[in-house]
Structures are given as structure tokens and as C-alpha cells.
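Here the complex is missing one protein chain, while the rest keep their positions.
So, chain A:
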């Protein structure tokens, strides 16, 4: 009995609910997310960052989402169907003729144009600089060239170039305004031919600061002596504050091997080959002052000869170390015992600490393994060159491969 009951219950559960066929039910919602909010609020929700995110610096810089104006490019009366609506899209009368409402052929590019316009909005893109115009790093100002100083009256700075060395914001506490922010710019300017100067400018606006720094640098030009227009006159040591610089004269083609700020200074002065080692602080302003101080304190060979009382003789390796007399004193000393060493004299008796070069880690770490590697690769040491030579020889000299093998086999057979 009990199972019969169960069956009947089941049957009643399976039976479908019969609805009258004339009734039509559909879901109706009077409000929606889109109707509840204004466009402004909707865009804010998409583009803005939460307060907590803002504190962490999110939503700034490249990739930042911005509001798109979807109405841009949309004109009332103009749509998918290219209709002429007199009074809306065109004049009602042209001359004495009444313009009729009419449908023109469809513009196939209309939608694509609209999308292109929309896509161009909405994403923040940083202005890209050409690689040659970039400074030391990224889009920041230091290291960038900003053109010659402004002309003074009728005098123009032809051939001058200014390079920004430092750009930073500085603050000043005033009684009235409290923390007052300013931009500080430090630049060098020069004509690449011995004339150069540096200047510091401050202003609330970065541009104004740059302009004043540039023009100040142009007002404080110094003439700097160079050796053969390509390097410093001699090695020297120079110091300003906690910045110490050891400068070395270098032969043509060596390049500028120094701190990036010093490199910019050299470019502006017209020094092409130099080696510098900075010891201590690398504060840009003291670096600049130290370097310019050193350049200005350089001595001419005549001075050196006159001071010491000896001939100054130059031995260049590219001219076969031929002794070339650079300068001679008016009265020459004959004392051979107390001749000063040129390097020490010029460096002010300072000696550069040359650190010992240690072997690389793969030598010290596993000497036996390294020896093994050397032994293994010893026989391949000239292989590349030999291959190239063989190739060229067989290409140009009509040497058959067999001929090269003869030479090899004969050298191998005896052993």
C-alpha cells in the first residue's frame, strides 16, 4: 500500500501546471543600472581609481583611462542612412530651388571613421622623444639639449648648445605661504670650441627656470684651453666640496669615458677624448664646479717648462715615440738628480689608486675545472681564423680542398 501511495504522489508531482493559453507573461524592470546613473557617473566608475588606489599612486601616467566623448563625430541628422534633410542637414532653398528630401548612397567608411575617432580618445599616451633627443634616461630633462641661450641685443649665440644637467623641485618655507615650491634647473652651455659656462635658474614654472638658467650660463662664459682641440692639456686633479676628480689626457679616438654629467660638459666645451674618475660626492653642481675649476687651472706647456726649468718633451706612441720638444724654458737647469716626474708634478703629487685586478670568479671558484676547459679548448683556438682563411683562399686563389689537406696531413703524419 505504502508504495502505491508513493506512486500516486510522484504522479501528481510530474503533472504539468496547465496555464491558460491566452495569458502572456514577461519580466518587466522599471529601473536598470544604466538608467539609474548619469553618463558622468558611469564614466567615473570606469575611469577613476579608489581612494586607497590613489594613495598608492595608481591611475597615473601611461595607460591611464580617460573619459571618451562618445558624442564627438556625431551630428544630428547624420546617420547610417545617408539622408538629406532640408532644414536640418542642408539649407532649405538653394538659389530659387526648393531642396527635396532624398536618400543618397551609403558612405561605407562612416562607421570606421567614427570608431577611429573614439579610439584615439580615452588613453593617455606620453609624448615620445626621438632617440637622439633623449637625455640620460627616459623623458626626463637631465641630459637633454635645449638649444642656445637667447640673444642679448644683437649678439646671438651661434653654434652654442645647452645641456640640462639637473632639474629638481626645491622648497622654501615662507611666513605667509608656508611650503613654497620652485623648479631648479642647472645647465651648461658652450660652442664645442672652447667656450662654455654653467648656470642655475629657479622659478615656479619649469620653463621659466630653464630659460633663466640657460641665459645665465650664456652670461658666464669661460675660455678653456685644449690640447689639439680634442683633449685636456694635461692630467690633473681637481676638487670642489666633497667631489674629487682625477682627469686624464687621452689620445684621439679614445672617447669620453667619464661621469655622464662630465661627458655633457666635455661635449659642450669641445673635449672629445678624456678619462675621469670621480671620487666622493657626485652631486651634479659640485661636479660641474670641480671640473670647470680644474679646466681653468690647467697650465700651458710653456708655463710648466718655465716653472720647472726643464724641457718638456712629448713621446707619442703613434709617432714611434719620437721625442718632440713641446716647450723649453728660457734658462735650462742641468741638475739631472732632481728632475720632477711630469705626472706627479701635474697631478699635484697625487697618485691615483689603481686597484689590483683580480681573476674572474670562474677561475678562482673552480681552478681545476677552468684548467680542464683551457686544455679542451686549446686546440680550437685558431680554428675560426683558419676556416675563414681557407674559405677565402679556396674562393680567390683556386686552391682545391685537397691541397689544403696535403698541408695538414703532412704536418700530422710525422707525429
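Keep this in mind: a residue touches a chain if its C-beta (ideal position, glycine included) is under 8 Å from a C-beta of that chain, and two chains touch if they have at least 3 such contacts; residues count from 1.
We take it that contacts and distances are computed from a predicted model.
Trainee: Report the protein name recorded by UniProt for the chain absent from the figure; options are "Ubiquitin-like modifier-activating enzyme 5", "Trafficking protein particle complex subunit", "28S ribosomal protein S22, mitochondrial" or "Exportin-4".
Mentor: "28S ribosomal protein S22, mitochondrial"
Trainee: Looking at A:40, A:106, A:335 or A:384, which makes contact with the chain not pictured?
Mentor: A:335
Trainee: Among A:144, A:216, A:248 or A:263, which one is in touch with the chain left out?
Mentor: Hidden-chain contact among the options goes to A:248.
Trainee: With the full complex in mind, choose from A:39, A:66, A:92 or A:393 the residue touching the hidden chain.
Mentor: If we include the chain that is not displayed, A:393 is the one touching it.
Trainee: If the hidden chain were put back, which residues of chain A would touch it?
Mentor: Touch set of chain A with respect to the missing chain: 234, 248-254, 305, 308, 310-323, 325-326, 332-336, 339-343, 345-346, 389, 392-393, 396-397, 399, 406-407, 409-411, 413-415.
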